[in-house]
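Missing here is one protein chain; the remaining ones are kept as they sit in the complex.
After this line comes subunit A, so read on.
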Amino acid sequence: MPAPIRLRELIRTIRTARTQAEEREMIQKECAAIRSSFREEDNTYRCRNVAKLLYMHMLGYPAHFGQLECLKLIASQKFTDKRIGYLGAMLLLDERQDVHLLMTNCIKNDLNHSTQYVQGLALCTLGCMGSSEMCRDLAGEVEKLLKTSNSYLRKKAALCAVHVIRKVPELMEMFLPATKNLLSEKNHGVLHTSVVLLTEMCERSPDMLAHFRKLVPQLVRILKNLIMSGYSPEHDVSGISDPFLQVRILRLLRILGKSDDDSSEAMNDILAQVATNTETSKNVGNAILYETVLTIMDIKSESGLRVLAINILGRFLLNNDKNIRYVALTSLLKTVQTDHNAVQRHRSTIVDCLKDLDVSIKRRAMELSFALVNGNNIRGMMKELLYFLDSCDPEFKADCASGVFLAAEKYGTDSLTSLHVTAVLSCVLAGSYVRDDSVPNLIQLITNSVEMHAYTVQRLYKALLDDISQQPLVQVASWCIGEYGDLLVSGQCEEEEPIQDEVLDVLEGLLVSNLSTPVTRGYALTAIMKLSTRFSSVNRIKKVVSIYGSSIDVELQQRAVEYNALFKKYDHMRPALLERMPIMEKTATNGPTEIVQTNGETEPSAVEPKHPPPVTQPANQVRTPYSGSYSEQDSSAVTTQFSHDIITFPPSVFQTFQLQLLSPSSNVVPALNQGTVTQVIRVLNPQKQQLRMRIKLTYTHKGSPVQDLAEVNNFPPQSWQ
């Protein structure tokens, strides 16, 4: 068999391939050749073959048949073989293959090899992909090498120890004695990796953290030497002495100084020194400053130092280099919780960053802006944020919309209602990016901002014409059209208003569309029903409603049947039922109200039947009349029979209460207090809010409809506590 081709040749050949298929063919041919060569147990060319295999693996072709060969290479005596073998092991093998355990013995031998480079290879491989079993077996060897005087091996052993600790945390104690004099090394490589090792140990164990606190003075000294030492050619990067080591030490200081006064005190001076003396013209200087700022913010530093840190960040924000600005925004985001006022000073710069072209900077600026919104600056911020929402990329819209909505909810007060509503509308118009559970909140908000009804319904109607696929938008829009449809067609809006038939077309379209969920269809049907008192085309509405009386969807069917009943038997009640909704009070501020939005499921608990029945609200806003019995009712005026009917709708779920209505005992109240009608309602009151009830009675007396309003406030405390 001819000698296998060299890696160089293979690469050259593959590069001549003009299509993916050609490349695949070449690779397959070569794989076959390699496989037969492996089968022949050819020692001389094995490393060449494995190198080729690794190249093909990088291009994405399967190379698992080379795993055992890597092991054979590792076991070989030659350095060339070992080098490729270990590289192959790192690229092709991992813990999930059983083959890797076979390496343990080889690595053990190599860790004790006479040549430092072989030892280095073994450490490197163990540190990259050693499994927990391997780490357990070989931890002793690593620990030995950690104490050697050879700096090349010592630094590799330190990082290998980090990997061992990550895989087998219980072994951390084992490395403790070896760390004693790690920091007195002169070699920067060893120093660097030692600091990494110490950092890892401190992060993992609070005991270690306490133990290593005594190293703070030593670390401070090393840092001081680095800054003051002047030009040292071997460690110099753009004029600063070993910035990587400085950054690492600063990070370790941060961990050591967190929530510890003494250590923080010891660090104050050096941090101030680094912050003021570091040159900021190059990236390296800024890297160190950045790390310093993070450390100052995290430890218990004095306030002067903190102000210095935030000012540095403020300067970063104005820097031309985008990377610096990005990094500044990230760190301001971390500190905004603790030093809110200091960050507020830079608010205008942050808001400017919203207009940056860079996607990463925009995202950071957006998050930071939301964190900075408070009662004082809500107006200005909202304007900027709404503008951003309009003009930003789709990938931001979701987060931006929910952020604006949350901010509006939290800080929007009555005086800012129109601002609030505009904000919320924009969110909804941003489409599917609004959470589904915000629909009731939006509806409540819209109801309460009375002067905006016309504008709101007009905008929502227009949005509906464009797109009916976003369910939250459709639900809110159809609700509004149902409520304020008369405003929509009456010419109160500035632009051309639609005619009644168009509006009904749109709503009917929602009912039949495949895009609408069952909930949306429910909204649409109820909206159509409500328009029967606001529009004149009642016949059309009647027809639509009756069609859905036989719908497969049970919810729709029930509604349609009940609405049908409204048209037929209870037509006299229809106007009252379908009236405008009153202003809803926010439950958080006012305790229980009688008309509240829905949220969550709970089980009912019984209430004594003696209490008069409360008002219920079906899932869609039709007010229920009910009849109750009052022994207090004035019956002296009449002697004739009352007859009134009861319509009960299924109760909806309340934010603070849940109600379950059972059927009344009868639907006629005899005159002259000769009898009563009782209806049991079960109320679940998980928040133990005070029970109050407002009652509206609608009944017929001597053939004509009567309405009566009353309030019940005297529920005995035992009933709701």
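Simple rule for what comes next: contacts are C-beta pairs under 8 Å (C-beta built on N, C-alpha and C of every residue); 3 or more make two chains touch, one makes a residue touch a chain; residues count from 1.
What we mean here is this: contacts and distances are computed from a predicted model.
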Hidden chain of the complex, named as in its UniProt record, picked from "Ran-binding protein 9", "AP complex subunit sigma", "Integrator complex subunit 11" or "serine C-palmitoyltransferase": "AP complex subunit sigma"
Sole contact to the chain not displayed, among A:E95, A:D137 or A:E579: A:E95
Hidden partner chain, touching residue among A:R35, A:R83 or A:R694: A:R83
Chain not shown: contacting residue from A:R35, A:H57 or A:R347: A:H57
Residue touching the undisplayed chain, where the options are A:C31, A:A89 or A:A287: A:A287
Among A:H235, A:K300 or A:R580, the residue in touch with the chain that has been omitted: A:H235
Residues from subunit A at the interface with the omitted partner, ascending: 3, 6-8, 11, 15, 44-45, 47-48, 51, 54-55, 57-60, 62-63, 78-80, 83-84, 87, 91, 94-96, 115, 117, 120, 123-124, 127-129, 152, 155-156, 159-160, 162-163, 188-189, 192-193, 196, 234-235, 237, 242-245, 247, 251, 283-284, 286-287, 290-291, 322-327, 330, 357-361, 363
